[in-house]
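Left out: one protein chain. Kept in place: all the others.
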């Protein structure tokens, strides 16, 4: 029982803050990934820690691997007092770190590897689409890799990710094997969901990649739930929820942001502002210039815009934001400016976009930019080349694995509608 | 044809602004009500009139009665160029007039009459509920009359009202006869909708009272539609949409405000902040202190909070806001602070509210406060007493009319599901 | 045994489950301090504290989304949608997200959650607060759907719903809140998917749900006067649907009448009727009759609403038609 009657009952003494939290069980199968040794934010619960400055956030060490439960597992651990409605502390007081930060070299190499992996993976996915092997729709994040990588590196293994249909990169960032993702895109039996979900619904609970969602806005509210649960369980897990600029105009965005702020939930909302919805520029249908940041104040949150094409900057901001949010200071909303290199979805060539807009963003491609900066700061280019070769080989192996997998068993059509494994609705 | 092909076709010259607008037909049965001779705002269309100061708004005279069409009627009139998406001008630059304004004496008497009518009507409705004659639910606006009266006085007959289930006052403000409203509350055949809608759905298209809506948030989006239509038709009509503080946390609020701002729609959103949702204080579940005003910036709108218990102030602000919005400068969002004297709905005694909160607001009851101010500024109290007596008599007559009305014909159960008058779904 | 209202049974049921399992949390508008707008959650905040009984903003999507995310990650949330009509403002979370998550993830995600809601008409709330929408839920694969007709079943079925590993939509019929019934002492846990034969009969099978059950029983009583023996089945749960009990009864009676508060088209009555028309056609000795409201919104005025709802007289008339 993680919520004992004596603590939550009416008779329970209120105001016991900072009850020591038992280390949460790591989810099965989840070892640390290389490159996640970033700062471990304080997991200390401060239900009333509002207006706390980032500098004051204490760092506690031991639970580096404070992974929470995957779906459905009930966790042990003392519960902090969740503030009653409206006692919530919004994340006021936080601001992103100045400059691009000074991540350890190891982290930066990992950032590079991540981005290069994403890039190679998606380019291959595009080729496979042209070959007719990726049959359903798919939405590439080409050009947006720095955001997924930067946050992915800063997150702990137990933290939760929620992403959209444009979620390949976020899956990779959580360590989901390429072959499983590619298999899903190809509708093969080795797919992450054996072809049942498809590219828009990539989910790997094992990696705390809690899903990719295809209805604009919905997952922001669901992400709140994971954050609420983490808070109640006192697990120290943070939820990170990614979405696009267009998503800021749908009702669920508004409800989710207010809700997160009211209950001071440990969630970071990351708006990947790539300037476009499907084929309509966000600017043309939004009342404010910065679709997320200019709305932050409506939820008592600070306005934050970052360069989403700079992996160092994203990593630095992500680390700081995660630490802040993990401290119990409430949610944050971060708008990361970026651009998708291709069209909205598979066949779309994206021709509706002004030439100069596209070229100026291609000039800010996060991958060569980061690589150049790495080399500039002393990294041996040969080492990066070796990583690239590694990745190419890994992608090739993944594709082979997919090609070798057959189509999913058609019995799956009626499997797992209900928990008993089937689709039976009658007796 | 109100939108000629030549103007809207691709070949049409763009950028013809300020095309002279033909006076719109007044809807049938809609004479001017006494007390609506407020300032007639400029109906000049300025599709690109952003950042315009209120002072610069030109006043044009002739279409005092520029009533638009009631539901379904197709109107004549040249169409202005509606800005394409994103060209919309938000209402930046407007601010509420300082002080409480100096409305003509005649307007102030009308304000008094309106508020006193609302008060007497609702008190009687409550008595009838206690007598078991008002059978369904009902939501009284006791204590919130100054908002309905102030806006009602400032609106032109052709302007549209959208209200919530707490809409009796807004109906009365548009001149809907008391007996029809009371009949609806009592489920009698003389009811405004012959009992089919009930207290929560009061609608009188004849009075451009375009409905009371019982699902929180929805009608803000619908109000936009009326405003869009008025704009396209070039009718100069303004839409005023009333809703509560609790409504600011639902998704539809967000979508509606952004939409109105993007297309620069002629609509005024009025949040009647009575501090409470049903039984939950708005403060406890909202991320910001001022649920509407602190969100205005998210839609490029100025934050506006007014004293909703001061009829003079409401009238002054309403007049200025309507004029601004009518000029084509885009929507406004106004938060009017007020308090409901009773519970949320009929049987609720509202006991959950702190004693001192209630008493402090009762001390600011808009009706005696306004009466005292009138008398102070020279109005003969005897005249006000005469108005009160008049109203009492009118309420009594209305109730008699309702008592004399039978229940609605049960044939109505299947009437008017479809336009052919019936409910036939088959052939 | 104690007599209890349906309303109090709801609070008792929630209390039973919150006491039984500390991962059960209650979330919704006015569910805490106010004890619910129908007073069906009175005392729970006092008993279980604000960590586990959460008053929310008017944000149905946020409420159900939070329930979903929490259910994925170790809690067993019970979320309230105040009136079932409001499912329309959050249907995406129910129908597109909650219902499909397990399937789309090939079984990775479990959503042990319950959404409670006040359903149905008869209390003069008008068209936007009186709908019976249990068939909306039934039509979405991945949801279980429960609708008790007695205080006792409120507790037994609610406990089953909370302990079920699948998302369950739990319909409390608002017109039943003030009704009373006997409830046995001690923990009560039923099984989902078992209909209950409330009255045995030989001439016709009358299938009803929630508030239509007592009405069908009254009709059966009236029919008995004229020598017609009606069997009355209370479905209790639409998913799983107890086809066995229905088909067994029709095999004996040869006649089927369904009674639902829904408008005419595509309600669960149509589903039951068409299952019987497919699987038991040759058992039938007369037409399958569905008694519903007309295909119209529900009117507010008492005289009109009463005329719209299936009345005892209309049920009796329906049975007569099925026997003709």
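As written, the chains take the letters A, B and C, and residue 1 is the first residue of each chain.
Note that a contact is a pair of C-beta atoms (placed from the backbone, for glycine too) under 8 Å apart; a residue touches a chain by one contact, two chains touch by 3 or more.
Nothing here was measured: the structure is a model prediction, and the numbers come from that model.
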With the missing chain put back, one of B:133, B:232 or B:358 would touch it. Which one?
B:232
From A:115, A:178 or A:214, the answer for touching the chain not displayed is A:214
Identified contact with the non-displayed chain, of C:92, C:153, C:166 or C:261
C:92
Absent-chain contact - pick from B:114, B:161, B:204 or B:264:
B:204
Per the definition of touch given earlier, which of C:58, C:138, C:155 or C:195 contacts the omitted chain?
C:138
Tell me, which residues in subunit A touch the chain that this view leaves out?
135-137, 187-188, 191, 194-201, 213-218, 246-247, 249-252, 277-280, 284-286, 352, 407-408, 410, 412-414, 417, 423, 425
Footprint left on subunit C by the chain that the document does not show:
85-89, 91-92, 94-96, 99-100, 103-104, 126-128, 135-136, 138-142, 239, 262-271, 273-274, 276-279, 281-282, 284, 286-290, 294-297, 299
Hidden partner interface residues of subunit B, rising order
1-5, 7-10, 12, 68-75, 79, 81-85, 160, 162, 192-194, 196-197, 201, 203-206, 210-211, 213, 215, 217-230, 232-233, 239, 251-252, 255-256, 258-259, 262-263, 412, 415-419, 421, 423-427
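Note that in this section only the chains that are shown with their structure count from here on.
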Farthest-lying chain, centroid of Cα atoms versus that of subunit A
B
State, to the nearest whole Å, the distance from the C-alpha centre of subunit B to the C-alpha centre of subunit C.
38
Just curious, how far off is subunit B from subunit A if you go by their C-alpha centres, in Å?
44
Got the subunit B residues that touch at least 2 other chains?
249-252, 280, 284-286
Multi-chain touching residues of subunit C, meaning two or more other chains, are 55-57, 59-61
